[in-house]
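So the structure is just underneath, and the comments pick up after that.
One protein chain is absent from this view; the other protein chains keep their places.
Now for chain A:
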Amino acid sequence: MTTLTKVEDAPNPTGSDAFLSVRDLRVQFSTEDGVVKAVDGLSFDVERGKTLGVVGESGSGKSVTNLTILGLHSPKTTTVEGEIVLDGKELITASEKEMEKLRGNKAAMIFQDPLTALSPYYTVGRQLSEPFMKHTGASKKEAKARAIEMLDKVGIPQPQTRFHDYPHQFSGGMRQRAMIAMALMCDPDLLIADEPTTALDVTVQAQILDLLRDLQQEFGSAIIFITHDLGVISHMADDLLVMYAGRAVERGSTREVLRTPQHPYTWGLLSSMPRLGGDLNEALTPIPGSPPSLLNPPSGCPFHPRCTFTGEVAGNRCADERPSLAEGRAAACHLSGEQKQTIFIDQIQPRLR
């Protein structure tokens, strides 16, 4: 129950501890086919000025979690349980008005596809100024000055003229830059980047990633960086959370998770990924099967139908008992620490060369 006391301590102004903390979050959608358990008992913390990377395949609940933090889910069909505390404020029970004050001000989001996330009807400048005017009460002139400053900062050439352009007049990379500028307008403490570079080309992706990292150093915001690409995350995140079927399966610092991964799913992800420096004679080792349906998730450990190491665990624990994820550096797996280490060193590491 240490987590509860932490939550009560949170309002202290020093804020040295977790800036955002999510505890036992459960998100369910009721659909025609039944109840989708999109997020199932997820807990994590994000510290100020740090980046948390969230990796997982499509349907692992990574986007839903972050939409829920900002209250962007549809309240009619969604049930949310658990606790989300941002800077000492409980968000799940917060009213729509309170959430409105927070969105774009204290917490902002960068979406995957900038063309659908920007309105085609308004100029980029207007879309940038509006939240700034609303949250800070600034005048139109001040907002324009700020918007031009931000557009310049993210590297849009001729920001004075570009301010009056519409999103369709921007190229893909520039749109994503404009979106980053928009997210940073009110100097948010928390920035959620949901696959911000998936729609971009590699050379542009490299620019945007470096830009985000440099901007973070300057602005000092906490970032939740969602992606399916382990390569991207290894350059961006301080801490890493690996998600599978709506649950966190492994957590730790990025270095630890990528160099000495402990969960069979993380092993699978790493050894199924081709690398530029990898051995060409070594065949890729895919994860067998496909991700489970969240309408009817597997019992016990959600990864057990695809896991090749269930035989190492005594009895039928993998299918019966759900492994818990301890605090700190941990993996939700029934394999003992020793087993994990031997399997990783003997079987997995040679594949990663």
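Everything that follows uses one rule, which is that a contact is a pair of C-beta atoms (placed from the backbone, for glycine too) under 8 Å apart; a residue touches a chain by one contact, two chains touch by 3 or more; residues count from 1.
Here, contacts and distances are computed from a predicted model.
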Listed names "Dipeptide ABC transporter ATP-binding protein", "Ferritin-like domain-containing protein", "Tat (Twin-arginine translocation) pathway signal sequence" or "Ornithine carbamoyltransferase", with the criterion being the UniProt name of the chain not displayed: "Dipeptide ABC transporter ATP-binding protein"
Of A:A38, A:L52, A:V124 or A:L215, the residue in touch with the unshown chain: A:L215
Hidden-chain contact residue, picked from the options A:L20, A:L128, A:V154 or A:L241: A:V154
Among A:G49, A:P291 or A:P305, the residue in touch with the chain that has been omitted: A:P291
Where the unshown chain meets chain A, residue by residue: 57-58, 152-157, 171-174, 177, 201-207, 209-211, 214-215, 217-218, 228-232, 234-235, 258-259, 268-270, 272-278, 280, 283-288, 290-291, 352-353
